[in-house]
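With one protein chain held back, the other chains of the complex are shown just where they sit.
Up next, chain A:
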Amino acid sequence: MGRRLYVDWRAGLALVGTLLALLSIAFVLPILVSLWYGGEDLLEFVVSMVVTAAFGLVLRELDPNPKPGAREAFFVVAFTWLFATLFGALPYILAGTGSIAQPINAIFESMSGFTTTGATVMETISVEEHSHAIMMWRQLTQWLGGMGIIVLAVAILSQLAVGGAQLMEAETPGPGISKLTPHIAETARVLWFAYLGFTVLFIVLLYCLQITGYATEMTLYNAIAHGLTALPTGGFSPEGASIAAFSPVVQWLFVPFMFIAGINFVLWWHMISGDRWALVRDTEFRFYLGAATLFTLIGTGILFFETTGAGFSDSIESAFRHAAFQIVSMMNSTGYASTDFNNWAGPAQALLLFVMFLGGSTGSTGGGIKMLRWLVILKSLRREVFTSIHPEAVRPVRMNGSVLDEDAIRGIHAFTLLYFVLFFVGILLLAVDTARIGYNIGTIDLVSASIATLGNIGPGFGAVGPMENYASFPWSSKLLMVLYMWLGRLEIFPVLVLLTQAYWRS
């Protein structure tokens, strides 16, 4: 790193421009939707597309042949996400309907979309208030952000063949990427194909439920809209009542697909290429499955036997269904709701708050601290206890049979600590800021708002519950949450280093 004395921001921005131009193609989907529904908001999307593409192409001119190095990777990734958010907010502003027409709200909604958070500032979520195209764009931003904009770009742009690995490393959730194939572009394509495959499968299955009459509400529009947000662990829904708007059969179908979204997508590739037991053998997957099962059972018990709050003591099926749905949804950072869990009894809500700190697997689309980190932390803490009894013992920490580097373990400890520091600071700042304008909000509401945005989960409790929204927060709090969603999706460091002096100088 000593070779470069400053960040090559021209090359970085030029690359961001290229990516932005590529991203403008995504506006084609809402344009098609608009045409299908008689041209509502058509002009707004065409303008957004042209502006985004034009801006991207202009930025590209800064450096006709950008060669970004290791240092620029952070810059490129962080700014790509920031610009994607800003331009993704254009349609909301231009359409001019409802609360999201205000710029700060539009940016919040757009960041919540790309980072697959699913927190909303839309006061009325319905296709009556907003156009079909706007609602579909909201869903699409989550799908693009799920596997990652950069991963998609690496898969498509041959220009990123060399530096692509560094960029993907900075974007992909979890410590380190595993190159599956010698060409990074092929690895990126593998990941996107697996992602696309599951998305299409889910849409088809959802629509089948409609055809067979199990779910009359699940129109083709709704099937596509939810297909686009389940696999990226997004959580947006064009229905105001989220998944509570659908029948139990639909809710049951969501559970496995939400669960899949939190599994390392790399494992599918290993399974397809011959290693059939790759999934079952993976320690992180077992831990994820075990945690989900355990907390679902506890949740079922609480919901079934708890009589205060909206219990489900009349039906074990509904208690089990809502527990499974909500645990998986909150644990891997999806944020759908099959029922308004704001009405749940205290212990059940505490359980949900607990699983919000777990996260999905590495290499999945889920956010949060993630299973692998928790596994490493548990194992290294166990070692600490052991070496306090046997001070001379030399004990490497193993994962999936191979030894973990001590530096990697330290990195994981640092990340987790930083995550918690940000979480607590977030509570404090939100508390001060809401008190400033006299917005009356409960303690648990603030706590859950901090983790729900940092962990890319979406809904929290109370005022930020699954059927509520974030619109009442002051603009400054919304900006903080935008920053938190950004930090959370890129796993803190790529964004945080940009805020340090050492990154820009020497």
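Everything below uses one rule, namely that a residue touches a chain if its C-beta (ideal position, glycine included) is under 8 Å from a C-beta of that chain, and two chains touch if they have at least 3 such contacts; residues count from 1.
Please note the rule applied: contacts and distances are computed from a predicted model.
Taking the options "Na+/H+ antiporter NhaC", "Potassium transporter peripheral membrane component", "Trehalose/maltose import ATP-binding protein MalK" or "TRAM domain-containing protein" in turn, only "Potassium transporter peripheral membrane component" matches the UniProt protein name of the chain that is not displayed. Only one residue from A:256, A:396 or A:442 touches the chain missing from this view: A:396. Chain A meets the missing chain through residues 390, 392-396, 398, 401, 403.
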